[in-house]
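A protein chain is absent from this complex, but the other protein chains hold their places.
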Amino acid sequence: MKGTIQTDPIDASAILRTRNLEIGSSVVFEGIVRKTESTKELAHLFYESDEKLAEEELNKILKEAHTKFNLIDAFAVHRVGVVEPGEVSLLVAVYSSHRREAFEACSYIVEAIKSGLPIWKKDHFADGSESWH
Amino acid sequence: MKGTIQTDPIDASAILRTRNLEIGSSVVFEGIVRKTESTKELAHLFYESDEKLAEEELNKILKEAHTKFNLIDAFAVHRVGVVEPGEVSLLVAVYSSHRREAFEACSYIVEAIKSGLPIWKKDHFADGSESWH
Amino acid sequence: MKVHIKYYAKYRDTIGKREEDLEVEEMTVKSLLDLLRGKYPSLGGDKTSLLALNNKFQRDETKLSDGDTVSVFPPVSGG
Partner (left out) sequence: MKVHIKYYAKYRDTIGKREEDLEVEEMTVKSLLDLLRGKYPSLGGDKTSLLALNNKFQRDETKLSDGDTVSVFPPVSGG
């Protein structure tokens, strides 16, 4: 079980390799930067974070979900810094014996990250303008 | 959008490569054969199917979900024949602008497959016994 | 009239054959399933057996015609 905040691109294959033979279901969420935000063309996103705090919070969220949904394992990676359209900014992977728990836990972790992880997003538009979310 | 029934192992990376720049969320489910079934050690599973019928039904399910959840794209692959513990028997990938639709659609497709796809599973246990589900 | 019946998965094992021809009266696919449940008690327990008529799923009152192929499936268990 591991939550990571990183500037490097997310290598999903490295994260998703971890398996054991009691896993019956895996659910993986990827949040991807879209080319269009509020009808304007995006150049890129910039994610700002207090990385130490964010990583601590992220691991707290994973631990809660692990207990609540009786998971076998869970991973989450959130990028910070510049992220281009088409790139993954957030990956959450959940491993469980059963599919319902896997779906619920993955969705729970994603929502907890969206509402509680100290990370902030700034749109950098193609026309040069900027805007914090 | 494509549903496939195949005996070959599932190459997730080939399926998950497909993307466009309006996709904001992807949710991928993998059903994996466990080593233990009903407390007995499994040698492997055997999936029997009427492949033509099953593929037709699978594509019908994807099409329904595409409309119902306003998806950008969706893929599903179900294996038939012998599948070993640790191997993926079912992969469902859903692409959407928004995360809630992606989670709901992926779960909907998995449940529809479990309850309506003409595929039957036989446990082959390590002790040589067999049992249809 | 004559219809051709195909059995799948556990039905093939419990009935002990993969297919057979049956001489039947005019009836619906649903009635045929009832007839088969009488003939083969091992089919009886499953409420949700699936039927295909000439390779198309069928769960309604469609009438059988001479020469039809009916596939009889146990409840699904994929995934």
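To keep things simple, chains are lettered A, B and C as they appear, and every chain counts its residues starting from 1.
As a working rule, a residue touches a chain if its C-beta (ideal position, glycine included) is under 8 Å from a C-beta of that chain, and two chains touch if they have at least 3 such contacts.
The shown structure was predicted, so the numbers you read here are calculated from the model rather than taken from an experiment.
For the chain that does not appear, the touching partners among the shown chains are A.
One chain is missing from the display, and on chain A it is touched by residues 31, 47-50, 52-54, 57, 78, 89-90, 110, 113-122, 132-133.
What we mean here is this: only the chains that are shown with their structure count from here on.
Note: centroid distance chain B to chain C, computed from Cα atoms, is 26 Å. Annotation: 49 Å between the Cα-based centres of chain A and chain C. Along chain B, residues 31, 110 each make contact with two or more other chains.
Shown for chain C are the residues that touch two or more other chains, namely 79.
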